[in-house]
Each structure stands twice: as C-alpha cells, then as structure tokens.
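Removed: one protein chain of the complex. Kept in place: all other protein chains.
Lettered A and B in written order, each chain numbered from 1.
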Amino acid sequence: MNFTRRYLLPRLVTYFLVVFVGITMIFFIPRFLPVDPVQQLINRLSAQGTYMDPRVVNEMIEVLRELYGLKGTLWQQYWGFWRRLLRGDFGPSYFQFPTPAFTLIRQSLPWTAGLLLTTTLLSWIIGNILGGLAGYFSNRRWVKILDGVAMAIRPIPYYILALALLILLAYVFPLFPIGGGFVIGMRFTFNLRNVLILIRYAFLPALSLVIVGIFIWFQAMKLVVQSVKNEDYVKYAKMGGIEEKRIVGRYVIKNAMLPQITGLALSLGQIFSGALITEMVFSYPGLGTLLYNAIFTGDFNLLMAISTFSILLITSSILVIDLLYPLFDPRVRYR
Amino acid sequence: MQVLKDLLRDARFRFGFIVLVILITLAVMSFFSPYNPFRWNVVPRDLPPHWPHILGTNSLGQDIFWQLTFAVRNSLVMSLIAALISRVIAVNVGMVAGYRGGRTDRFLMFLSDSFLVMPLFIIIVLIGTIAKGRMSLPTLGLLLGVFGWAWDARVIRSQVLSLRERDFTYTAILSGAKTISIVFKEYMPFLIPLIFATLIGNMSWAIGMEVTLAILGLTNLNVPTLGTTLQWAINYQALLLGYWWWVLTPVVTSVFLFIALYLISVSISEYLDPRMRIQRIGQQG
Partner (left out) sequence: MNVEVVKTESLKSYYILDIYGKKRVIKAVDEVDLTFEENQIYGIAGESGCGKSTLLKALFAAIEPPQRIVGGKVLYYVDGKSYDVYSLSEEERRKFRWNFISYVPQGSMSVLNPVLKIKDSFKDFIESHVKGKTKQELYEIAKQHIEKLGLPLKILNAYPHQLSGGMRQRVTIALATVLSPKVIIADEPTTALDVVTQRGVIQLLKEIQQISKNTIILVTHDMGVHANISDKIAIMYAGKIIEEAKTEELFDNPMHPYTKYLIHSLPKFGDKERRESAPGSPPSLADLPPGCAFHPRCPYAFDRCKKEVPVLKDYGRAHRVACWLVEEGRG
C-alpha cells in the first residue's frame, strides 16, 4: 500500500535509527569521560575508611569491571552490551545488590507509566480545550487573566513547582502525604479503598505535572488557534453563515489540533524528564526516585539501565503518536 | 533604539527588563563583595535578615545577600555561555539545513530530532554522576550548550527556508553572489532578532537545568549559584529549622529570573511576528 511505504516505513526506520544512536551514545558516554566508574567506587569506599588489602582491591576491580561490562576491548564491550541488552540483562544494581537492575526498573516502571500517561493526557486535553477557547475569544477578560497566570507559572521549572506544592499542601496544610506512593504493607488488589489510597499518594505529583502541562498546552494552542482563526476556510465558513459553535469545533479546533499532536510528540522528552524530577520531590516510587537513588549511590549499572529504558520508552511513545497522526489529518492519509 | 522603545511599550517586556536590570546590577555588585564566597564562617550563623546582613546569614556562616550576588552572577554567566554555544551550533545547523536542503537538510534534521527526543535530562544526569563534583561552571555551560540547540535549530531552519524562497535570494544568486555571502549578509538581519529571542529562552532552560542538577548534587557545590545555594539550604534542613530566608532567597530570585526571561523572550517573539503585529494594529482602530 502506498501509504505504508510513504509514511510508515520511513518512520519505523527513523525509530530504530534513533534508538540505536541513543543507546550507542549511552554506551559511549561513560567510556569517554575522564573518570573511571570503577575507580570512583573504590575511592569512595576507601574514603569511608575501609581498609582494603591491595590484592583484594585488584580482585574487586576485576569483578566490578565485569559487572559493569567494562571488560575487554571497546568493541567487545559494545558487542557484549547489546547482547545483554536484548536479553534484558543490565547487570546487578549496586544500590540494591544483588537485585538485577532490570528487576528494579520493572517494579518502578508501572508507577511512572501510570503517572505519565494520565497526567499527559489530562493536561493535553484540558490545556488544548482551554487554549482553543482562549484563542478564539481572545478579547474576553478571563482569557487575559489566564494568560497572566500562565505567564507566571510556565517558566518555573518542575522541581520548584513540585517543591512549592509539597510545602504548601503537605507541610503547611497537611492535606496530603509528604511522599511515597502507597501505604507500607499494602496489597495491590483492586478494591475501592486501595485505589483511593493510590490516588491520594499520586495526587500531588500528578497535580504538579498537570498544572505545568495545562499551561504549556494552553499557550501553544492559543497561538495556533489565533492563526487558524484567520485562515481562509474559517473566514469563508463565517461568511457562509455557519453557526459559531460549529465553526469553533469543526473548523478551528479540528485543524488546530494537528500541530498540537506533533508538538506533543516533540515534547515527550521534556515531559518525561519533568515527570522524573517531580517524582523525586515526592519520593514517588517510579523511575524518578530510582534514578535519584542511583545517582546518590553511584550505581553505574542502574544508571545505564534507566537511561536505556528512558530512550526506549520515549521513542516508542513518539512512534505511537506518529502512527496515530494520520487518523486525524486526511492530508497525510491520502495522497 | 526605536526597537527598544517600542518593546518597552509592552508591559510584559517592561517588567522583565526591569527585573533583569536589577539582577544584572546584583551580579555586578558581586565584584564589590566584602566577603569571599568560598569561605565559611565569615559571619555569625543563622541570623535572620536585619542590617547589615539584609538577607540574613546561613548555617555555613555566609552572608546571604552577598552570596546571592555571586549566585546571580555565576548563574547568568553560565547560562550565557550555554546559550551562546548552543546559538552558534543552532544557527550553523539551521542555516545549512535550511539553505542547502535535500540530503544535508534531512540528515541535519534527523540529528536535531534525535537530540530533541532524547531525554537530555537523563543523559546530562548520567554525565554529571560520573563526573561528579568535578564539573566546573564553564564546563557545565559547555555541556548544556552542546545539548540545548536542537529546538532552536529547527526554528532558524524554517526561517531560512522561508527567506530562501523570497525574491531577493534569487536576485542575489543570479547576480553571482556566493552562498556564504548571501547567507550572512542577506539573511542575518532577519535572523538576529530570532537568535536573540531564542537565546533568552535558552538561558532560562540552562538555569533551570543547573538548579535541578545542583539539587541532585551533581555540580560543584562550592561554587555559589542559584542552584547550589538552594541545595545547601535543603541539605542543612533550612526549612525544618525555620531559616526561611535561606531557602526563599534562591527560590524567589530564580522564580523572578525565570519569569523575567520568559516575558522578555515572549514579547520579543511577538514583536517580531508580523501577523501579530497586524492584528494589534487592527484592534486598536
């Protein structure tokens, strides 16, 4: 089918290429930095005052090298890296030795995925609707007020907003738990009470992400709608006497959504990073907190694993969006 | 200068500009600081704000106000380095891709898109963790610059694309001008305002990254920046102990800085966008 060839194939190819390049970059970065992670670990241990017999240290270095996949020539390492990756083997994590890094990721992933999915969808949809209405009725007062709020909130980085929310709603007014994702000892069954508990813990991080997200989409959509509003077909529809409600829905928003979908795909990298940062603030048991721990303990394997996974996750999501796009834009669907 | 006057009519630009001027003044004041920013215990600890320590002192025995001047200076300098480097890359990539088109364009855009979709935060964290504590400020700037060009390269490329189709390009080509001279002499006047607007946006991003990285403990914590001062405050449980002035200073300053930079960049972009200009003219009739 012509469509598959023209649209699908190039994107699949790009997808695999980007994944490949990204993972290769992740592989090479630690190996090109002037710091040796194994040495760093040893240094840290000795800085903590442990005495180590030089022979023992050498053995340790050997073992660590192997665990970190640093043994052999660069080519051997690269090859080994890919082989293990395809098996899902990232080596054991240091911070929770000897649990394989992969297992830790598997545990944290659902939390992050759930948070990301709901907040991204919610903020995209709400932000676009608000932005659409604002762009269309740009002279009303509520638009100007929202604009002002957006201007104040949007530039604030995720961390600071999350921190502010934490302080306000968990500390000053202790409405929500300060951190975590669940009550200790909770069993994950699907009854209402458990679901409510989960929601309660997820609320603040979700709120933080949704607030920033809504305003980002609000502003972008407003700009798009303002330019779509002046397109010929909108003016013509008005001339034709089509009711305003219909114009706003079928003519303005339906067209303005298209660049927004593309925009969503392009911003996924940033949204993902923001989610991780927010998780850190709230100690939400997703990839963010895992990353935080990995950084603090200098857990090399875990870091590599998280980085690889992030690239896979993000590029795959972008691919999904890319594949859904033709459903909305007939210009891409047919010739 | 007419441009500046026109921009100042926009309330948003005015606000941002004033804040920025204040912050730059603060940064300049750091050269007159009576205290060495790297030393601890030069003043009594944990004093709430009152003269002569107008923003109080912290648990490390430093005057917060003078620390702030250094922090602002360092953050601004670092973000400027990052933004300038990424400008150079973005402009080069964008111009070459936009002007050459074809395969060069597709390759460069592929490169740019790869940078765009990759979780830069993770990669920078990765680098930061491994090079923990050894990253000096200029190096951080360099790092952020090398990673932050992707979005703006696209913006510049689309501007170059639209310029290429205009008549004066064909005139220049037909009259024998060389590629480089066309690109620089003819296009630059259009691109400079664009470069400026994206520079500001990039500075904002760089500072944001710096703050986040500092909080994770990945930058050199001895150098006072907006991020590191916040990190020290958190580290020493400033909030729990009630030393609100220590935490609030970097937070409030950063928030103002971000808002100011954002407003400036938005008002410049809007000023440049011809469609918005026409809309503005019409509405005031």
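As a convention for this text, a residue touches a chain if its C-beta (ideal position, glycine included) is under 8 Å from a C-beta of that chain, and two chains touch if they have at least 3 such contacts.
Keep in mind that this is a model prediction, so the values were computed, not measured.
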Full-complex contact with the absent chain, from A:Arg87, A:Arg193 or A:Arg331: A:Arg331
Which residue of A:Tyr251, A:Phe282, A:Phe300 or A:Tyr325 touches the chain not shown here: A:Tyr251
Contact partner of the left-out chain, one of A:Trp142, A:Tyr233 or A:Phe296: A:Tyr233
Per the touch definition above, residue among A:Met25, A:Ile126, A:Ile242 or A:Leu266 touching the missing chain: A:Ile242
Footprint left on subunit A by the chain that the document does not show: 231-233, 235-243, 246, 250-251, 254-255, 258, 328-331, 334-335
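As a convention for this text, only the chains that are shown with their structure count from here on.
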Touching residues on subunit A, where the partner in the complex is subunit B: 14, 17-18, 21-22, 25-26, 29-30, 33-35, 37, 40, 139, 151-152, 154-160, 163-164, 167, 171, 226-227, 230, 266, 268-269, 272-273, 276-277, 280, 291-292, 294-296, 298, 300, 303-304, 306-307, 310-311, 314-315, 318
Residue ranges of subunit B in contact with subunit A within the complex: 12, 110, 113-114, 116-123, 125-132, 134, 204, 208, 211-212, 215-218, 239, 251, 254-255, 258-259, 261-263, 266, 275-276, 279, 283
